[in-house]
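Quick one: this structure, given as structure tokens, is what I'll be asking you about.
Removed: one protein chain of the complex. Kept in place: all other protein chains.
Coming up: chain A.
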Amino acid sequence: MDETVAEFIKRTILKIPMTKMMTVLKAWDFLSENQLQTVNFRKRKESLAQDLVLLCKENGVSLNDAALLDIICEDIDLSDMEQFKSSFKKILQRALKNVTVTFRDAEENAIWIRIAWGTQYRKPNQYKPAYVMYYSQTPYAFISSSQLRSNTPLLCQALTIASKHHQIVKMDLRSRYLDSLKAIVFKQYNQNFETHNSATPLQERRLGLDINMDSRIIHENRIEKDRVQRVTQEIFGDYSQPRLEFAQYKLETKFKSDLNGGILAEREEPLRCLVKFSSPHLLEALKSLAPAGIADAPLSPLLTCIPSKGMNYFKIKDK
């Protein structure tokens, strides 16, 4: 038997937490009941793994069997949500004596966490909690900005440690709609859920226009209109956009002007300026700009990159 297979099995077994060991081995069903009974599961993991590998060699384990073991490890949830919860709670309670932490299981591999913050000397304020939605199988968590913002660094630290990561990075992506944030972050927004007959010719699919083809009305710029429709569809797709309310651009760039001279053009330091777009549904609004004749197509990539980059807060500096 190949030594590489033995090594692979040993490493796979070492990854399994002791609490799950029996479950996994039974599900694998490669070692018999008798064989498992001969193993001392109270040993140190290193030597336990070696014993198990020896038994596997006796049974003539193949690469296929090893691969099967790997799949079973993935299948049985090894991320151990319970461990995360207790670790998270402990970290917060050690830092702040007064804090209320509550968990609620959401969908598959996701939990809601509610945290009410207090201080060393005051009871937690139940009216200004922070909420977190954590997806254990992904490196993402969604945090609602609590009004007691000074606790956010502690919250981030607790999340990082409890989920066994090295650091946490704040994405420049904010919205009131959790589903939209999920769609953008997990790249699920470009799925078309409506039954859409994409065989209909372009002329019949006009965004936002009344398809009332009175023959006494003639559209002179049909070619241009079709081009705009096509470009818009290429950029935004046929699907409905995730819902965001803002896009903010912080500019720190030197002033550029077509006219020569002028006071602002002579400034050496960059001009600081904030541009904010707001809308009940920003991406749908941007999608309808060119077809409505309000802007040229294609739109600036600064606007169209929002879902693909997963950002709606930008800092722009001169290169």
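The rule we apply is simple: a contact is a pair of C-beta atoms (placed from the backbone, for glycine too) under 8 Å apart; a residue touches a chain by one contact, two chains touch by 3 or more; residues count from 1.
Criterion: contacts and distances are computed from a predicted model.
Engineer: Which choice in "Protein YIPF", "AP-4 complex subunit mu-1-like", "Signal peptidase I family protein" or "Centromere protein M" gives the name that UniProt lists for the one chain left out?
Structural biologist: Choosing among "Protein YIPF", "AP-4 complex subunit mu-1-like", "Signal peptidase I family protein" or "Centromere protein M", the correct UniProt name is "Centromere protein M".
Engineer: Hey, which of A:K182, A:K225, A:R243 or A:K287 is the one touching the hidden chain?
Structural biologist: A:K225
Engineer: For the full complex, which residue in A:L271, A:A292 or A:C305 touches the chain that was left out?
Structural biologist: Of these options, the touching residue for the absent chain is A:A292.
Engineer: What residues on chain A make contact with the chain left out of this view?
Structural biologist: 208-210, 212, 214, 216-221, 223-225, 291-295
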